[in-house]
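Just below is one structure, and these are the notes that go with it.
Omission of a single protein chain aside, the complex is shown with its protein chains in their original locations.
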Amino acid sequence: MNSFSIKIGGEAGQGLVSVGNILLQAISQEGWYLFSHRDYESRIRGGHNFTQFRLADEPVHTLEEAVDVLVALDKATIDRHRQELKEDGVVIYDPSVQGETIDEPGFVAVPFVEVAQDQGQPKVMANAAAAGAIWSLLGDDLERVNGIFAAMFSRKGEDIVEGNKKVAQAGFDRVRDALGHRDMPPKPANAGPQYLIAGNPALASGALAAGVKFMSAYPMTPSTGVTEFIAANGRRCSVIMEQAEDEIAAMNMVVGASYAGARAMTATSGGGFSLMTEAIGMAASAEVPVVVIDAQRPGPSTGLPTRTEQGDLLYGFGTASGDFPKAILAPGDVQEAFYLMGHAFNLADKYQMPVIVMSDQHLADSYETTIPLDMDKVIVDRGEIVSGDEAGPDYKRFALTESGVSPRLVPGSGPALTVAAGDEHDEEGHLVESAEARRAMMDKRMAKMKGVAEEALPPVLVGDDEPELVLISWGSTKGALFETVDKLQEKGQKVKGVHIKQVYPFSQDLEAVLQGPGKKVVVESNYVGQLEKLLGMEFAWKPDGCVRRYDGRPLNPDYILRELEGGGHLG
Amino acid sequence: MNSFSIKIGGEAGQGLVSVGNILLQAISQEGWYLFSHRDYESRIRGGHNFTQFRLADEPVHTLEEAVDVLVALDKATIDRHRQELKEDGVVIYDPSVQGETIDEPGFVAVPFVEVAQDQGQPKVMANAAAAGAIWSLLGDDLERVNGIFAAMFSRKGEDIVEGNKKVAQAGFDRVRDALGHRDMPPKPANAGPQYLIAGNPALASGALAAGVKFMSAYPMTPSTGVTEFIAANGRRCSVIMEQAEDEIAAMNMVVGASYAGARAMTATSGGGFSLMTEAIGMAASAEVPVVVIDAQRPGPSTGLPTRTEQGDLLYGFGTASGDFPKAILAPGDVQEAFYLMGHAFNLADKYQMPVIVMSDQHLADSYETTIPLDMDKVIVDRGEIVSGDEAGPDYKRFALTESGVSPRLVPGSGPALTVAAGDEHDEEGHLVESAEARRAMMDKRMAKMKGVAEEALPPVLVGDDEPELVLISWGSTKGALFETVDKLQEKGQKVKGVHIKQVYPFSQDLEAVLQGPGKKVVVESNYVGQLEKLLGMEFAWKPDGCVRRYDGRPLNPDYILRELEGGGHLG
Amino acid sequence: MADKLFQTTPRETAWCPGCGNFGILNALSDALEELSLEPHDVLFVSGIGQAGKTPHYIKGNVFNTLHGRTLPAATGAKLVNPELTVFAIGGDGDGYAEGGNHLLHAMRKNVNITYLVHDNQVFGLTKGQASPRSDQGFVTGTTPQGVSLESFSPLATAITLNAGFVARSFSGNKSHLVETIQAAVNHEGFSIVDILQPCVTFNKINTFQWYRSRVYDLKDDENYDPSNRTAAWEKAQQWGDRIPIGVFYKVDRATLDEAHPASANGPLVKQGVEYDGVKEILDGFAVNG
Partner (left out) sequence: MADKLFQTTPRETAWCPGCGNFGILNALSDALEELSLEPHDVLFVSGIGQAGKTPHYIKGNVFNTLHGRTLPAATGAKLVNPELTVFAIGGDGDGYAEGGNHLLHAMRKNVNITYLVHDNQVFGLTKGQASPRSDQGFVTGTTPQGVSLESFSPLATAITLNAGFVARSFSGNKSHLVETIQAAVNHEGFSIVDILQPCVTFNKINTFQWYRSRVYDLKDDENYDPSNRTAAWEKAQQWGDRIPIGVFYKVDRATLDEAHPASANGPLVKQGVEYDGVKEILDGFAVNG
């Protein structure tokens, strides 16, 4: 792969997001593949944030640590990130913010505000100066960027569009004059139509495509993007998003709505998930399908609210008191985010149980270009539902069946009645105390896990069939994992990559991989090795080594390769 | 062991508890060893409940399934339990309740109410008739029981005492006349002084002996006994028990009290534990010691509120989002209940972390005779505490140390200040965002697990050193496990019993046991085999078989032996 | 006599003989009988506690959910199917202790459901601990020195939160209770009926007799005007020698389901995937280079 990385750093509220949006659009429209991640603090203004873009001639799903261009809207960007610069790297900075002019090769001073004002434009157009300056490295002219200005600002009037264009041109010229033309990765031919989308909208769209009719949530980073996306499309997609007073209410509203017959979901993170676990257990007992997105962030507790981690797997595995059927899915990229939501709803409906979708800040907030999401591929399977007209007076909500699944009745759909309880109950749903009835109902509920396990999604495998090294990971680490495999293969190593997108129950296909050839290394974003522990539990197995990251930043191939080379973690 | 079992069944509110209390006192005062368990429904009146007593010539920690005497205060008792009767068993029943007289060997009709009224006493004294009737099998006269009446009712006046005595005598005579004298297990000589105590009071007393100063809880069966015991002793032991509006408040009050310097705890069950998990994670992050009793009952959800299960182990293991230090203890009997509470507080204080004590309904509600609990054996170790006078202005609450433990400061104890946060923080306790600071603080917190693991309590081992069969269990299954080992040894089998009282982190001593000789069978009260899974995770190990019970009733040697013989579960 | 539609089932109840819950169950059954509803039009969502068992003894759809969570579960169900007549049923512990936050916000939301609180001033099922409704001084296992907290006033709180329909009734006065439940159901918006319900086992203070000798009907005062919010709030403070029952306060406000445009085309439970809407969203992600 041939790629090029740009990092733009600045304070919150300085316009980072605007410059970022322009670049996201421009780069992807220009035809490159793109991956971009935001790194931001838990505050609204100030601090030090950055966005990193990586464009490439091949599909790209992770960042690299070194950057080709550093754009400094604040002083901290250069102080903290200059050592990440590649040889020949370029730094575009604002000398007025930096407090000095830096006379080093590759450093170009662009006083963004001044540039805007020189063009007779207001200060806020400093953003356009930055965008133009950056674009001088990527393109030969500003046509692409100007088109974006037109689309973005036409509602605000022609003056604004033209002002932005002028300022961008001035920024462009400054850098072009200083550095001349730069070679960029080739633009892929025949890439075909692409989407530009981040994890949160992909999850939300997946839910809408699956026919979610009700969502309730309480805002919590990094899940809020899902919530607001659903809310924004309430009218368009006939879905209610009701902001709850707390996560307990959110989850219980969802269970109530699903009991009543609507596909229903929530999204939360860490502490919010804690508050939902009681109702998740209740849904399992009353056999009410629910889908819960847990967008992980570093814990314990409030931890680092805007950072990433894969630290809730063991918690999700335990979920709540007692034994009950459930499944946990962990999308690795926006494609999986979209399609696994549909799968989650189908599993939930088919087995009348909770399904947890584990996202994280890295997935939630990273944009990537990807082939179009196809809603015709989303199949809606509501499982066994019986109407109140068909059911007849002897209908029993929890009729004992071999599969463990009993046809569900939508209340009000006809004369038959449906009774459900979180207490232990008999086939009709009324409370029981006897040992026999308890055993029968446990057997029935847990029988569902047979079906769930049989259709567990297999791991995604890449690389060699007879590997010397097998790298195993889950969820949003997928992109970093697979690129690491590529890089090691390029160096001539025999490597296999194993991406696990269903983390509970595991596909039995994993057994062959774990017992197969090659040293096994589990790669994940947490301290204790949560996937490793679960694999150990299921397969009585221990890996040969591990790569773990727990500083709140996403894994990437450079980090993984360094750890593998360090070898310290190879047991 | 030579033992004798009595089961008294009836509706809630019928006086079962009173008869039971008289028998508990009388049997234990008489010098027998005793174990007794209550089986009751989640309702206040009616239904079918029973209490079972097993007296023996040796210490006894579990029930047997077959009974020598069945005392029927309701009809259901005979209908449901007569098949449990041993050969030569006796049934004492009330023909007016039964609706018929049963003319079979061993059946003695005692119309309890009528007997009371015949003696010119009120209906409620039917209890005394039952007590007297039962005692005719156990003793040669009613001196013992009369003494208990005197102690119980003297405050109510001599008339009441005498009335009870008369009625009891009439009940006694009825049965003695019908059946004559019965042989009972010998009374142990030199048993030494004994306590009669159930799990809940043992846990509560353990906490008081350890100097708990604050408790907050929201009532939830089967933990409420702990709460009410502490509340009742508020004045006597200088401890506040504050009933909270919900479990979230309870747990957060506890964390607040502990932050302020007091030993603090809560007790709850299933759904209540769910609501506490967020604050448990927060305690871990802010390094505030807390002790949480989770009195398990069958889940999922509200499940069977008054029954028993060991179904929260995986949940407790996950506990909350993110990775953090903690320990989980699981007392096997009243002795362990008492002493492990002290240990729990010491661990919590020493490592400034949450400690979960997993009890269950079986432990909570079972009475047993036991050697005295010795508060001089309870050592209070508050860990590293520094006063605000000593600490100095540069005091840092989360100073990085090798052990991971940083001296804790009690706020208000002198000029130095203490700052703590559930967000990720620096050494001073203020919020941080940097990767380096995050890594350092995670390393510090998790370093504590080294110490915690090193002092993990070893398993309790009984039986053969070179076993063919190794039975492994945890928590309240201890009594059933050890008696099973005895019984198999009596049959000439080479068996070892392994009781795990610290379930997280495990003692490394377990490794040798698991890898050692003999078929391994894990015995536990849940559906999926939660201990088995955790052992599998830690030691990459699978047992040869398992015995599981998940109908809400406690394990006992008969059940275990039957399952072992069935062999179906031996892999 | 024809069978009642909302007959109480022959199922044995888990209640103590003489419990105030029986009166509520019977009144509920009678009230529904006259409301031209069929059992399958009705959903009873209940909590955990003795009160929470009520729906198991009457005909209708039942969701017996968690302790304290009746209101959000009922809200979720109502929002996706406004055609259901939804009751939330629970005890005073359920609603005012564990569920307090939901009560506050259900009233703000003004979702069109009827909330029946079986108010026995005690935690019944867990054997007699203090509830937020326990009078000061009430001695229980968790409050051996007697309750020190001021008793919670659900009615004054509901009036403060501008709940649509705020009433109190008494399990020992069937006709009053039947009438009050019917009025509550007929009110469009959130209705709360706090029902004095003697617990014969654990509350030896607030007995049938205690209540009976104290309650009086607000209707007896011709001048009482349930649209006067301040007067209602003051009336709601009355407790002790005289305890008012009846409709304290009534106000018409927009309900939550009306606020969501999604339900414009009928109940959401009857809607499928909005193919065109989703397509439009997905097209919006396309890189139009």
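Structural remarks
As written, the chain order gives the labels A, B and C, with residue 1 at the start of each chain.
We adopt the following convention: a contact is a pair of C-beta atoms (placed from the backbone, for glycine too) under 8 Å apart; a residue touches a chain by one contact, two chains touch by 3 or more.
Computed from a predicted model, the values in this text were never measured in an experiment.
Considering the whole complex, the hidden chain is in touch with A, B, C. Note on the undisplayed chain: of the listed residues A:59, A:132, A:271 or A:422, the one touching it is A:271.
Among the residues A:136, A:224 or A:476, only A:224 touches the chain that is left out of the figure. Screening B:160, B:175 or B:257 for touch with the missing chain picks out B:257.
Here one chain is not drawn; of B:13, B:95 or B:234, the residue touching it is B:234.
When the whole complex is considered, the residue among C:156, C:196 or C:215 that touches the unshown chain is C:156. Considering the whole complex, the residue from B:59, B:404 or B:422 that touches the absent chain is B:422. One chain of the complex is left out; on chain C, the residues touching it are 97, 99-101, 104-105, 108-110, 132, 145, 148-150, 152-153, 156-157, 160-162, 230, 233-234, 253-254, 256, 259-261.
Seen from chain A, the chain kept out of the figure touches residues 13, 41-47, 217-221, 224, 227-228, 231-232, 234, 241, 243, 245-246, 271, 301-302, 305. Looking at chain B, the residues touching the absent chain are 25, 28-31, 193-197, 201, 205, 208-211, 213-214, 216, 233-240, 242, 244-246, 248-262, 264, 278-279, 282, 286, 369, 372-373, 375, 380, 388, 410-423, 429-431.
One rule holds for everything that comes next: only the chains that are shown with their structure count from here on.
Chain centres here are Cα averages; for chain A and chain C they lie 41 Å apart. With each centre defined as the average position of its C-alpha atoms, the distance from chain A to chain B rounds to 44 Å. Looking at chain B, residues 41-42, 47, 271, 301-302, 305 sit in touch with two or more other chains.
Shown for chain C are the residues that touch two or more other chains, namely 14, 48, 66.
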